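Sending over a structure as structure tokens; questions will come in a sec.
For this depiction, one protein chain was excluded, whereas all remaining protein chains were kept in their positions.
Lettered A, B and C in written order, each chain numbered from 1.
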Amino acid sequence: MELIILLGVPLAAGLLLALYGHKERAAELNAVMSFLTFVAAAFLTARVIRDGPMMVWEENFFIDSFNVFLVALTAFVGFTTSLFSRPYMRNEHHAGKLNPARLRLYHSMFQLFMFTMLLALLTNNMGILWVAMEAATLTTVLLVSLYRTPASLEAAWKYFILCGVGIAQALFGTILLYFAAERVIGGGGTSLLWTHLNDVKGQLEPTVLSLAFVFLLVGYGTKVGLAPLHNWLPDAHAEGPTPVSAVLSGLLLNVALYAVVRAKVLVDGALQTHFAGNLMMGFGLFSVVVGAFFLSRQKDVKRLFGYSSIEHMGIVTFAFGMGGPIANFAALLHMTVHSLTKSAIFFTVGHAAQKTGTQLIANIRGLADTNPAIGWGLMLGSLAILGMPPFGVFASEFLILTTAMHEHPWATPFLLVSLGVAFAAVFSRVQEMVFGETTAKRLPHSPALIPVFIHLGLVLMLGLYIPPYLADWYRQAAALIG
Amino acid sequence: MDSLSAIAANVQPLHFVLGVMVAWLILGGLGLVAQHSLDFVGHGLFPASAVASLVLAGAGLAALGAPSQAMILALGLPDLPFHVRLDALSAFFLVLLGGASAGISIYSAGYFRQGEGTPPGVHCVLYQVFLAAMAAVIIADDAYMFMVAWETMALSSYFLVTSNHKIPAIRSAGFLYLLLAHIGAIGILLCFGIMQGGHGDYTFATMRAAPLTEFWASAAFLLALFGFGAKAGVLPMHAWLPEAHPAAPTPVSALMSGVMLKTAIYGLLRVTFDLLQIQLPWWGVLALVLGLMTALFGVMFAAVQTDMKRLLAYSSIENIGIILAGFGLTLIFHTYNAGPLAALALAATLYHCINHAFFKSLLFLVTGTVLHSTNTRSLGKLGGLIRHMPWVAWLGLIGTIAIAGLPPLNGFVSEWLLLQAFLATPGLPSSYLSMLVPVGAAAFVLAAALAGYVMVKFYGVIFLGQPREEKLARAHDATWLERIGLVWLAAGCVVLGVVPVFVLGQLDHVNAMLTGHLLGQQVGGAGWLFVSAMAPERASYSPLLFLLGVLAALGATFALVRKLYHGRMRRGPAWDCGFPLQTARMQDTAEGFGQPIKQIFEPVFRIDRHMPSPFDELPRYEGKAEDKLWYALYLPVARAVEWISASISILQSGRIHIYLLYSFVTLLVLLIFVR
Amino acid sequence: MTPTFAGQLINLLAALLLLIAFAMLSQRRVLSLIYLFAWQGFVLVLSTTLVAYSTGQHHLYYSAALTLILKVFALPWILHRLIIRLNIKWDVETLINIPTTMLLGIVLVIFAFNLALPISQLASTVTKNTLGIAMACVLLAFLMMITRRKAVPQVIGFLAIENGLFFAATSATYGMPMVVEFGVALDVLVGTFIFGIFFFQIRETFDSLDIHHLEKLKED
Partner (left out) sequence: MIHSIFTQLLQTLLIVGLAPLLVGWVNQCRAWLQNKSGAGVLQPYRVLHKLFNKDAVLADGASPLFRLAPYVQFGCMALVGTIVPVLATDLPFAAAADVIALVGLFALARLFAALAAMDVGTAFGSMGARREMLVACLAEPALLMVFFTPSLIAQSTSLPTIVETLAHREFVLYPSLAFAAIAFYMVSLAENARIPVDNPTTHLELTMIHEAMILEYSARHLALIEWASAIKLMNYSVIGISLFLPWGIVEAEGWLLIPVALAALFAKLLAGGAALALLETLSAKMRIFRAPEFLGTAFLLAVLGMLIRLALEK
């Protein structure tokens, strides 16, 4: 039941807004719809917490503790983002950057994007998962190119081509998976169902699975933004509207990584080696290093945080690669707090950019003076994302680093250097943006910063106190991933 | 204080400690509520916080003797709630924190003015969080809580440092500070990562139990030395210290220099002696050498400073170096199973910690008052203030004598004990050490002597002589609240200096815990009046008799002179060898004081001189002494990062074909890798 | 065992597919590139129906039909219209000259075959050896995307990859589950539309479809 609402609402909203997205109250409608989705997700979550994993519609949908928390997260961030985007897009409209048609496109695509995200998370079918990911790419491509400026066109084009090709490789991986599966399960619809694959993963053909995993990793890894497949990410984050950057960083990357992890579970089961883990650790570590060093050259604030997303996805991938209860727990926690924090940062950055009329770091100064809320939101958010306690990001990085030190000490020097460089790069810029003499101006529509502080509040809580049910939830998921 | 400790003894001191922390946080919250009412914040919250500090010190005193108590809080990670534990070591540092912060808080009550950077309420909340975080660091009993408290401490102090963020210099100072603090914290984190059991249990209890090979133990120690050294300002991670201390509001500088640096020492002791099961001699040698280098470096740079707060900051580096040297000595003795000597060295180390907490805070607060009444930190614009601000001047004199390590005040006691420990090293089995360590003693003594030079410069240029500017005549003395704080700290210096036997008696609990040996009779052997190293006939020193002796001799002379002769006296212009026209500008300046040191220890500095040419209209000589390490270490690292990121940015060439090629090549490589 | 007649036919078609892939790689004119793409689709349809017939997998008929509509008529038609509307006269420019590209292609084919060999040993289907060819097609199309400088050929390369994948799906595994097939088809269709939109936007923004206009966003 919840499932119908959960998937139906965004789809319906997408179609509805495709017609009325330019109307005066469209933004509110958008927010309301997102809220409904969030409520449905909450109920679903409650149900799963109450009576464990569930299958729906002849096993086509499978909800376990792993994806349900991502569903809740996605719905939640989607909701807060819709809240944020209401005044933001109005300001953009006011500034003449958007005409009604674009606004319509934006609203409907936003909802469809949410739909694809949720579908990708909820489906039990690796094929549908692929379809949903591809659809997500298509919707976001339109969102990224929303402004139709040369830069945004270029960003969207690169995004489209790179992710399209990547996703195609993922399809090949899926085909190989099916190829291996049907020899065990037999053809027909059921042999791409993850649950079935999971049951028989022991018997799946190792060589095929390892090949399949390579394709899946390269494919979905492109969307996760793992170096050296990351090139689309900073452009797309910098050139799209800020709410889109927020959901890209906060949700899309998570979902793509979710797909990779689902595949890893099967491959580990089939190979009985640490092959997949090693690959992910390698990619993760490389992404951390690359992301960190790119950070220290940024002039555009949204680009800056785009690269920071690459770095953090690298950390999460590395953690999943290490495996084991603690590392997986930490990785899931990091996914959560990263998407919360990063979206909050993008909210503040968006308003800061609007207020100063530029995305260039050099021209954004003294936010703490004119708009303390934005300034301190940005400051605290950045400190949180840099792994400063008592925020949740620190909790996960604490677990990841200590575990790494204990199990893969060779990796820690890279992590130490990268985290140091990242800190220097980001904080030196944020400090200058928040402090000092100001350059900001007034805006017609006052910014919506409640989401920012809700997110940061949650992140703060996760740093000091993780509610028991959430913890169990993480533990089950971690155990599930193995 | 005794009555307090008596009360605290009945209930669990740990409860008091937690209560004080909560109280601090509440006070901070109140400050946030009434942000701009200076009166409420100043005369309400800060004194209350000072009282809380006293309670904390009392609880610490009570807990020193008592057996250790532990608790588990309902916060933290699911599998890892916050563990807190109060044993002798933590108790000692709590006493240090409480004692010093009491004076600083009451001083701050009178210090913070309207319209200086952030509003007083915000100051208040950050200040109280800073205090609470330091207390949390000291009582934390698991790695997670320790790290959270540690970084919170760094963060709150960072915001305090940058409270006047309109000034770019202050911003960059704060950035450098937080950066080094964060990198150091990661080092500590990795150290804990080595020591943890590997199954998600980060309590110190399991770390104590975890057996480590020599290699991993050494790795953990080195990481700890790096991490905690970065916080304490040990060479070569000292660069932030002389920048951040002057930038911060004065009470904050006092708190950072007096107390926060000691939390790093606490962590080092905790990890090395408590958490690690084995210790190796070379660790001690390393710490000793580093410490002595740091001490000499600090004092030499202090000698050439012209900004009074920078001077004190460098002197803090020197004292940290001395403390680290004592730590290394302790480690050496401990690893050679010279228990009693280890206890002696450790006692000296801890003693110097608490001494430094008191006299350095005192001196920083003195500079604070001077700063407020003259609006200048530059020694070149001060002078003769003893006439306009006698309270500050005379209390400052006490601090000066104490930090110069002169009897009968506290600075001398710890240095005396440390020297005794140095003298005992020839007993060591390793012939190299037994010969080299006494030479180290020479370096230590040189540092101490130079400290005397520095302090004469500091005190003389600020308070003595003729005022170098007109406006100094309008300088006003400290407010009554500030006076209370100064008097408290000065009294601390005197008491710590005069009754060392009692202090050492308290320190013995820590000795017993860390080295397993008591000083006991070694120091108290000759009765409460005499403190003695190892044995009374070996060496003994009685500050009280000493003080009485000086006073008696002084009084007797005075009386006799007055009795036998007369007390007639008249005033006249200064003679100065009949030199006719003398202005205040003819006095020796701070640069003048620095010059001989620059000349003698030339190789240490990186001096860029600006020589006047014979044809200059306004010929001026300028010689700036800079930190070689900054150019030899920090800038190269920065350049390296710059270079790497520049060369890595080829990855993002903007050409889609290249991007596709990456993806293609990655795929092929992986496929080959799979085959 | 020697494959059945149908199997041999399918292998023949597979070879044809590979040939077309090479042809596309070497093709200089954009229009004929589109025709080749249509032909590739057509061969795909043939092979699919053949597989469906020889193995009695009925849902493969649907996907064959789908392919026929989509890849033989719809997409080429759309692309053709685009070319006309944007009146693109130019020939395809490559980054690396054609012979080198061909050599690389051959290397890729060998690599793909070797890669597919152990897998095709496992395959129980009549068409087991085609997996290598499918993989080769994918890689060749990929290579084409890398080497072409204009937007349209890149898109065609992208669609060619899709073809290779589809061939792999049908030949190696008798087709994916129907729902997946539909999903994939839908995505391809939408994707092509979006590509179309993009062509116009890029065209009107940079009045050219040359990709080197799209190299502004980078680290300097």
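Worth a mention:
The definition used in the following text is that a residue touches a chain if its C-beta (ideal position, glycine included) is under 8 Å from a C-beta of that chain, and two chains touch if they have at least 3 such contacts.
Worth saying up front: this structure is predicted, and the values here are computed from it rather than measured.
Touched by the hidden chain within the whole complex are the displayed chains B.
Across the entire complex, the residue among B:P168, B:G197, B:G592 or B:P636 in touch with the chain not shown is B:G592. When you scan B:G452, B:G520 or B:G623 for touch with the missing chain, the hit is B:G452.
Check B:W24, B:F412 or B:F664 against the missing chain and you find that the one touching it is B:F412. For the options B:P236, B:G460, B:G520 or B:G623, the residue in contact with the chain missing from this view is B:G460. Interface with the hidden chain, as seen from chain B, comprises residues 383-384, 386-387, 397, 400-401, 404-407, 412, 416, 419-420, 423, 426, 434-435, 438-439, 441-442, 445-446, 448-450, 452-453, 455-457, 459-461, 464-466, 526, 530, 533, 536-542, 545-546, 549-554, 557-558, 561, 564-566, 568-577, 579, 582, 584, 586-588, 592-593, 596-597, 599-600.
Everything that follows uses one rule, which is that only the chains that are shown with their structure count from here on.
Contacts between chains leave no pair untouched here, as each chain touches all the others.
Here the chain at the heart of the structure, going by C-alpha means, is A.
Across the two interfaces under comparison, A-B and B-C, the one joined by more C-beta contacts turns out to be A-B. Centroid distances built from C-alpha atoms place C farthest away from chain B.
For the pair chain A and chain C, the distance between C-alpha centroids works out to 31 Å.
Multi-chain contact residues, meaning those touching two or more other chains, occur in chain C at positions 115, 142, 145, 154, 214-217, 219. The multi-chain contact residues of chain A, meaning those touching 2 or more other chains, are 157-158, 161, 165, 207, 211, 234, 294, 297.
Put simply, chain B touches chain C in their complex at residues 649, 651-657, 660-661, 664, 668, 671, 675. Touching chain B in their complex are the following residues of chain A: 157-158, 161-162, 165-166, 169, 207, 210-211, 214-215, 217-218, 222, 227-229, 231-232, 234, 279, 290, 293-294, 296-297, 325-326, 368, 383, 386, 388-390, 394-395, 398-399, 401-407, 409, 412, 416, 419-421, 423-424, 427-428, 431-432, 435-437, 463-466, 468, 471, 474-475. Touching chain C in their complex are the following residues of chain A: 125, 127-128, 130-131, 134-135, 138, 141-142, 145, 148, 150-151, 153-158, 160-161, 164-165, 168, 171-172, 174-176, 178-179, 182-183, 187-189, 191-192, 205, 207-208, 211, 234-235, 238-239, 294, 297.
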